[in-house]
Every structure is written in structure tokens, then in C-alpha cells.
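Note that one protein chain of the assembly has been removed; the remaining protein chains are unaltered in position.
Order of writing sets the labels: A, B and C. Residues in every chain begin at 1.
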Amino acid sequence: MPQNASRAAGRHFLQIPGPTPLPDRVLRAMDTPIIDHRGPEFAKLGKRCLEGIKTIFKTANPVIIYTATGTGAWEAALVNTLSPGDRVLMVETGQFATQWKTMAQKLGLKTEFIPGNWRTGAEPAKIEEHLRKDKAHEIKAVCVLHNETATGCLSPISSIRKAIDAAGHPALFMVDTISSLASTDYRHDEWGVDVTVGGAQKGLMLPPGMSFNAISDKALTAAKTSKLTKSFWAWDEMLTMNKVGFFPYTPATQMLQGLAVSIEMLHEEGLDNVFVRHARFAGATRGGVGGWGLEIIGRPPKFFAPTFTGVLLPDGHDSDAFRSLALDTFNISYGASFGPYAKKYFRIGHLGDINDGWLMGVLASTEMSLGLAGIPHKKGGVQAAMDYIVSAHSSGARAAAE
Amino acid sequence: MPQNASRAAGRHFLQIPGPTPLPDRVLRAMDTPIIDHRGPEFAKLGKRCLEGIKTIFKTANPVIIYTATGTGAWEAALVNTLSPGDRVLMVETGQFATQWKTMAQKLGLKTEFIPGNWRTGAEPAKIEEHLRKDKAHEIKAVCVLHNETATGCLSPISSIRKAIDAAGHPALFMVDTISSLASTDYRHDEWGVDVTVGGAQKGLMLPPGMSFNAISDKALTAAKTSKLTKSFWAWDEMLTMNKVGFFPYTPATQMLQGLAVSIEMLHEEGLDNVFVRHARFAGATRGGVGGWGLEIIGRPPKFFAPTFTGVLLPDGHDSDAFRSLALDTFNISYGASFGPYAKKYFRIGHLGDINDGWLMGVLASTEMSLGLAGIPHKKGGVQAAMDYIVSAHSSGARAAAE
Amino acid sequence: MPQNASRAAGRHFLQIPGPTPLPDRVLRAMDTPIIDHRGPEFAKLGKRCLEGIKTIFKTANPVIIYTATGTGAWEAALVNTLSPGDRVLMVETGQFATQWKTMAQKLGLKTEFIPGNWRTGAEPAKIEEHLRKDKAHEIKAVCVLHNETATGCLSPISSIRKAIDAAGHPALFMVDTISSLASTDYRHDEWGVDVTVGGAQKGLMLPPGMSFNAISDKALTAAKTSKLTKSFWAWDEMLTMNKVGFFPYTPATQMLQGLAVSIEMLHEEGLDNVFVRHARFAGATRGGVGGWGLEIIGRPPKFFAPTFTGVLLPDGHDSDAFRSLALDTFNISYGASFGPYAKKYFRIGHLGDINDGWLMGVLASTEMSLGLAGIPHKKGGVQAAMDYIVSAHSSGARAAAE
Partner (left out) sequence: MPQNASRAAGRHFLQIPGPTPLPDRVLRAMDTPIIDHRGPEFAKLGKRCLEGIKTIFKTANPVIIYTATGTGAWEAALVNTLSPGDRVLMVETGQFATQWKTMAQKLGLKTEFIPGNWRTGAEPAKIEEHLRKDKAHEIKAVCVLHNETATGCLSPISSIRKAIDAAGHPALFMVDTISSLASTDYRHDEWGVDVTVGGAQKGLMLPPGMSFNAISDKALTAAKTSKLTKSFWAWDEMLTMNKVGFFPYTPATQMLQGLAVSIEMLHEEGLDNVFVRHARFAGATRGGVGGWGLEIIGRPPKFFAPTFTGVLLPDGHDSDAFRSLALDTFNISYGASFGPYAKKYFRIGHLGDINDGWLMGVLASTEMSLGLAGIPHKKGGVQAAMDYIVSAHSSGARAAAE
């Protein structure tokens, strides 16, 4: 914005990989008088949310709703199912996988970490190999991020399930879907996941402050013998109260008002349409990055994230300085960088309640910022992205016509 | 949106030449409990609005605030100053000038209409010539649209003032600024305008439902002898009550809540910055249209509107069909076409609370729609627009640094 | 509020006879992104409003929706049906009847005013008597306020219709329902009214800024020969555009968003339930005033308003000072007083989206203010009101059980 202005014009482009731009309908649903969390109107709201959220995780089992951000749901997944000293297998996909590992250690678990270079997703073969060595079945859980939020690498959950089965290993399978849920296909039941961790502030188009545990029967059984201490995170009281639409402690009523509406919106669009839309955005963005002649941090393409894209800058260019220039000039926020690649890349979020035109605004702001920042790149990224979108809509129209 | 969806994703691109996308801050200011329009809190609000709106019209005189859309303020300008049978001079810049003329006739005035081709603004020389012939000074008012909202042609108000003076003619000078106010420079006092008509739903970033008459001393004098019947629109009661911050009839309280904030926002950005921003958007859009190899309806460039651009489609292409395709596919609304050029052009609004990235989303949606619609055009419009923006920011930065 | 505070706690009691406390659902419906007033989504909204509003006026004919407050709809009723010099019969029920008369005069009509004492409603017999004398049928319209907003006197519209018929007089019958519509029964068609004037900001629970003309076939016929000048208020263009859900000029889109919801809310409650609720509030309030030993300005009881109650203070007590004390101490606004009774009474609004508990808050604030102001009164008003409410609910329950 101009130096002599105290206000930037127009709508902020919140292109971090979550929270995502909040739809007005969700914000307005939360902007309502608060209701008695023990009264009959709440019971209806509670049931609507508790039933609805199952359709998002694609599970017939209960989903626990926490008033806490995703980090809390990570902790809940662990403390409800495991006991002090249990071994858990995790995969070093990046910053967030590392944080979950650190958390597990703080909680008294013994972690084994399949090393990674922070640029790829989890490899089923490596997990299978690791599990096969654990003949005594001392490993009690395998924990993977569906999408590593630090870099944008999508791991093949269904294949990992098969790898665990191939190893004949009884470990619980826990998956973090915080930056993938409701943006790309995910099937808790069909893919045999035992605990799925989810959050509100990405594909669900809600503010941060709510997170989830979708749980299998096997996980419920494990919970009965789990010895890690727990109270706030305990599933049992939740499950009991949830049956009648209530919660053991005062829930975040306004978040539930928003959740009920966000689930409704996802179904109005159609979950499959939501996934196609996000895939189109991801394809267009990758086309744009290619057009600029820049490199995507995640690789190879089989790991490309559907929800955001990490863009590496040429050597010698600081991505934090770039983000700052873009924010000042074009009112756009990107996600930061982490670990060995800190300051070397930035993340363009392309998830949540956005459309093609908005995405083009994002990519154009990026191309213009590259220009203003003097970062070496080719023009033509936006053009490539537009071509991708036009082509996608043309084939969509053809498919519908045939 | 997909055929099997009942909801379009993302934010609508409201690119008609007004109403413009409402800033959240304005909407939230209007989303407040209503207050007593005869109480002390209201008096503060009333004064804040009545004083603030003067800074937008750049006048030291009172500005009347009507609960009505712009059409009402047109009527008010005429009935407060003129008498049945009075001659008024108007200029055929397009559809809206024609509507104002029709209104004048309905109200019992005799209109003289300098003919036009609906593609240019008003020419000071022609006005001067017309007035010189009126030696008896029977013409009581000259009425011009600062910006013809049907096509986007900006007329040179200051020069028209000089032309009237050069003709030595005492007619009142009335100007409609509905699609220019608060987006491009306008100076009621300095330019010697007697009644300026304005509306809320364009540069002021408010919903429709409020309009204005800025009035000169000469207009106030004329009002004393005006014989057209009036009651709702009468200035006198308004002026009396406004002195203490109140209104003779129940005012649109929530609109005033919004107005107070929109004026505040314009000053936070700085009016001159607001004008520079709109000029940049207009330049970029024209660059885009040129890049597509299409023609702008308004011409020559000296008349180009700063707030929206009318784009002519190649012969044989229906602009209403094009608008419909763009709405269905990209969730974007353009302005319609009028008169002899109906269905031949569409209007891209680039005014109100938008920024560079948003505009690029608009232009990209347009370029992609041209592609999907099979309308002959060159690629490269968005690229040209981006180049324009980058260049504008670069020179801005250079200017600031020097 | 305390002298060292800059904020009064709690919700303001807006007990003027309109605007009324806005329901959150209406405010939130208006707090949405603005849509294209020429697009398909708007057409749906327009039709929903135009059809819905008929059910409120109880008419099968069109209702014109103006972006203007009630005063504008008064003007519209007159200018669309009458010609310069036409005689109109009005009744001096109070301040607002007087203002309508003054407006008619400004518009060039000749008014005849049945005198009144500002404490009673219109008497059918006097109207009949007046009309019988007009053997030449020079009186073209009879204009009455259903409820005089200055004092709260409800006139018997159906009986006045019968009186006009009994006189065999062909004058148009125009009724102002601004402070009665959607709060007490009103039947445009059945009662044979030709033009009904209504406003948004009372029983319709909307902000000010919208008003209505419900029109009979006879009024439509009169419009064809009416000679008063008109443009903004003209029915003809409105009726044409409204057929497809649109408006000739930019309508107040957000007000229409609110209107659609307010009509929906009235039907969810049930119009008859709405009327019963308002009657209960009126009964309780009158019980309260009686309990305090104070006098109601409107009289006799057959004229009592269902929507607000004017309370006379004992001689020597200034009702403006009382209102000011109540506002400062209890955050409550009452309506002011007018004409010969200025400063002698205040008006307690009991209309719109309020319930029994809220009304008791109002009456208790009033009783406590009387105490703090040292105004002679008996305690027991609130008790009498509570007894009234309990009794009303008991008989309602009995009725439902039988």
C-alpha cells in the first residue's frame, strides 16, 4: 500500500496453507447469539455436526470434536491409544512430522523416525520394511501425515495401509489430514485408518479452534488399555455425551454453528466436485510455477500436494523478503518455509473456498511480485495457468456433453 | 459451477460498474443494533456523516443526503431549482444521460439535447456554442454526466464550467457523478458546479439506497424561486434539521453507519491514493483489452472512464451470451450494454474496494471466458495488464525514493 | 451509565414506535456480499420479496417497493393518483396526519381536514357526513392513518370503508399503515383500500430505508389520468420491471435481502400469532400504566394502539427530561411527544421482534425511572403487567387444551 496510507485497499489474499479465506456464510453462521449448550436447540446442532462430520472423514464410526487446534488432536490420538514407553513409527516428511514426533517423545513414547529429505512423502515400501523387522510387534502405532503441511507432499495412505498389512503388523495406523481433509479424497474406513487427525481451518473453511479424531473400532479397543494419562483429551466421556448431541465440557458453540454450515456447503458443491476443483487449482499452479521456470520443493510429481505448492526461489534470493514485498505491495500472504529449506521457498495455498478467478489473482500477484523483487524468472506463468484452466473446463464440458 | 452442484465456490466477482464489492468493514458497521434517530448518539453519527461527505465532494457547502438511489437525487436536483417549462440543456452521452433527459421531461421541463453517438463524452465547445445562441438566457440549467455509466466516457467538468463562463451564460451547472465520485478527482466548489448528484453504491463502497445533492450558494438561491412541486425531495427542511445532525424524516440509519465508515476508509487510504489506484486499474484494463486485440467502446482516449471499461466484441458475438457463460463458469458479473450497442459490448467494472490482484483475477476470468466462448482474440491481455501494474509500481517506488 | 464510564453495559432498549429492535437474523441477512441487481440470483430475490410482501398487506394486487422511507411512499400515493388542484379529505388525528396534509398542499392538492384533538382516531361517521356534503364528488381521495404514530390511536379502517360506501362516494381511499402493518390485522383487499402506505422499520423489523404502496385496480385506473408530475415515484415503470423480478433503478439490494427474511420470519411465527402477541403486549402495557395511576394519551379505549402507548405525565413534569434520565440510567429510548402535548407525554413502543420478558424489562425500566425522577405514581405497574401476561398465557393454554 502507498507509504502515506494507513489502509490497504481490497480484500486480503490469504494464501497460506490454512487458515483459508473464510466464506461469508460460515462467518455469518458464527455471528449469531449464543445458545444454551445444555438446551434442546443445542442438541439439534450437536447431532447435526456429529453426524455431518462423519461424511467428511468417510467413516461410519464416531468422530470426536475437540475445542483445540490440530496440535491438540495429535496429542489426543496418542494419549487415548498408547502407553508410556510404547514404540511408534513415524516418517520424516518435514517440519510437521518432526513436531508430531517431538510431541510423542514429550508424552513418553519411544519414536522411530524413517529419515527423509523434507521434499518427498512417505514411501510404503520403507514402512513395510521397517515393520517387518519388528517381529515382536513392539511398535504400537504407525503415524503419517497425509499431506506434509511444511512442504506439500502427499503420501499414499491407501498404499501404506497395504504395506502395513503386507508386513502382517498389528500396529495402529494414525494419519494427520490437517492440510488435506475436505480438499482431496480421503476415506477413513475404506483405507483402514485407526485414528485420523483433522483440523477445522483448512478444507473445512472454518477459523482455527477445532480439531478432530476419527476413530476405528480397533482404536477404541486400544483405548481401553491405554495407560498414558489423559483427561481433557479422553475419548470415553466424549463418546457418552455425544450420543445425545452434547459434550462433557462447554463446547465451542460458535465453531459448531460454523461447522454445521461448512459441511452443508461442501455437500451443496458436492465432495467430488470439491476435489476436482482443488486438483484443477493445483494443476494450474504447477503450470504457473513451470511457466516461471521455477522449481517446486515437493517431488517427484506423485507426491505433489493438491492444496498448496511450495516454490523454491533461485539461490541467493530470500523467500521471507519476497513474502514481505508481496504483502506490502499486493496484500497477499504466503506460507513460510522450514528447516533445511528455510528462506529458500514459499508456499502458495490454493485450498478452501476460492475459485478460478481468485487463483489467477494469486498467481498474477506472485508473478508481479517476482518482477518487482527482481527475482529471475520467465514471464508466462499466469498464461500457462490460464491455459490449464481453460483446458480443464473444456474437457469438463466435453465430458458432460458426451 | 458444475452441473451437479447447487453452490458456486469462492467469492463472486461483482464487476458491474456499481454496486461495487462491499468491504467487510462497511458491512459490519451496518450490522449493528439500530439506534434512536432522535437521540444523542444519532446526532453524533449524523454530524459525522454530514461533515464527512463534504470532503468527498470537496465542498464547504452543505450536502443533502437522501434515502433513495441516484435516480432520486437526479429528481431532487431538478425540482429544487427549476420551474415548470424551464429549458435545460443536456448532452446525449448515452443511456443514463437519456434517462435523465426523460425524467426532466416528465417533470415538466423543456429539454434540449446535444446529440451524441453514445461513444464519447460531452464536448465543452459544443456546450458553449449552444449557450451562446441562447441570448435571452432562457436555458436555466446545463446537466452533464461526469461519467456516462452506460459506456464509460468521462466528460471534462472543469472545462465545461469554463465553456459556460466563456458563453457568459447564467445557467445552473448540474453534474451527475454517480459512477465517478470517490474514484477519480472531483471538485464541486473549485469547478463551480451548482448541484452535484452522487450515489452511495460505487466509489463510496456502500449498498445502494443513498444518494446526494451537493449544492452551491447559487443553487440555494435558485431554490427560493423554484416552482416545481416537491416535498420528499425539498432541500429546505433537510438543511434546517441537518444543522443539529438530524433529518426531517426517519433516515436510513444503517446506511449512515456505513457511510461514516466508508468516508473514514477513503481518508485512511488517502483520496489521492484512491484516485491513483483507480487510474492504475483503468490503465491495466485498457492494456488488457488492447492485448486481446479488442476495442473499447468509449473513445478517443481523452474520454476513457477511470472506473470501468466497455469492451466491444467482434461482430456476430452476443455480449449477453458471453456474460452468461462467464457468470456460470467463473462466478463473475459484468455490466450490460445499452441502446444502439446493446449486446455488442460488456462493461468491466474496476472500481471500489479492490486491489491489483483482484483486478488480475477479473481480467484473467475475462480472458479465459473469451477462450471458452470461442470469441476471436489474442492471448496476452493479462500479461499486458501485469506489465502495466508492475511498471506503475516501479515508477511509484522510484518516485518515492527520489 | 456511571459518570466515569465511556460505555453503557448491555443491550439498548429501543422502545420508540419504530424503528424497532432489529432481529439478528435480519441483520445477518443484510450482512452479505452484494449481488448484481440485473442477474439471475437477484431475479429470484426480487420475486420472493414482491410475492411475499403481498401476504403482509393481504392483497392479490402488486405492491410497489420504494427505496425511501415512509414519507416517500406518502408522496407516491398522492402523485400517482391525483392531479393538481384535486381536493383530498384528511383527518387530524395528530402530528403525522398533519404532516401528510402539509405534503399534499405542497404537491398542489387542496386539503380538507376534519379537525381533531390529537387524542382520538378517525370517526367513520364524520367522514361519511363530510363526504355526503360533497355531492359533486370533487373530493378525489380520503386519506387516513391506520395508526397515528404521534400518539397511538388506531382508526377503524373497515368501518371507514363502509362509511365511504354509505355516502356513495367514489373517492379513492388511502391508508397509512406505517406504525401498524405486520403488528395488527390489516386487509388491503378485503377492506377495500385503494392505496396502502407502509414502511419497513416497524412491524417488518427492518432498518428504515424502504416503503410500500399496495394498490387496488381502482387506483391503477386513476393513475392513468393522474396529472401530478412524477418520475422517481411513478408506478408504471415499476410494475413493468417487477414482473420479472427487477426494478427500473438500482434497488436497495441489502434491504431486499432483509425483507425476504423478515417476511419468512413473520410466517414462521404465524401472522395471527404476531397479532396476538402485540395485543398481549399492548394489554400488559396499559395494565402497567393503570397500575402507576397514569393516563394514556389516546382515548377512549376503542382507539388504543396495539403497537405503542403514549403515557401522560402529571402536570409540571417534563417528559423530555424524563426520557433523558431513563436513557442515561437504564439505556432505554422512548418516543417523543408532539404538538399541543409536547413534553407532556412519552411513547413506549411495544412492537417488533420482542417478547414478554423484554417488555417487562421495558416496563420495569419505566417504573424505576419514574421513581428516580420523582414523578408521582403508584408502584405496581409492572406487577399488573405481569398479572396480565400470566393470565393471557393461562387462557391461551386452556384454549389450546380444550
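Operating definition for what follows: a contact is a pair of C-beta atoms (placed from the backbone, for glycine too) under 8 Å apart; a residue touches a chain by one contact, two chains touch by 3 or more.
The shown structure was predicted, so the numbers you read here are calculated from the model rather than taken from an experiment.
Displayed chains that the missing chain touches over the full complex: A, B, C (touch as defined at the top). Touch with the chain that is not drawn comes from one residue among A:H37, A:H146, A:H169 or A:H377, which is A:H37. Checked against the full complex, the one of C:P300, C:P314, C:P340 or C:G371 touching the unshown chain is C:G371.
From the options A:L45, A:V144, A:L228 or A:L359, the residue with contact to the unseen chain in the full assembly is A:L228.
The chain omitted from view is touched by exactly one of C:L50, C:I332, C:I348 or C:I375, namely C:I332. For subunit C, the list of residues touching the undisplayed chain reads 1-11, 13, 21, 31, 265, 268-270, 273-274, 276-277, 329-332, 353-362, 364-365, 367-368, 371-372, 379-380, 382-383, 386, 389-390, 393-394, 396-397, 400. Mapped onto subunit A, the footprint of the missing chain covers residues 11-12, 14, 16, 18-19, 21-22, 27-28, 30-40, 67-72, 75, 84, 103, 106-108, 199, 201, 207-209, 228-232, 234, 248-255, 327, 333, 336. Although one chain is not drawn, its touching partners on subunit B can still be listed: residues 24, 28, 31-33.
Operating definition for what follows: only the chains that are shown with their structure count from here on.
Contacts between chains leave no pair untouched here, as each chain touches all the others.
Using mean Cα coordinates as chain centres, the one most removed from subunit C is A.
Distance between chain centres (mean CA atoms), subunit A to subunit C: 54 Å.
Taking the mean of the C-alpha atoms as each chain's centre, subunit B and subunit C sit 35 Å apart.
Inter-chain spacing, taken between the CA centroids of subunit A and subunit B, is 44 Å. For subunit B, residues touching at least two other chains, in rising order: 11, 21, 31.
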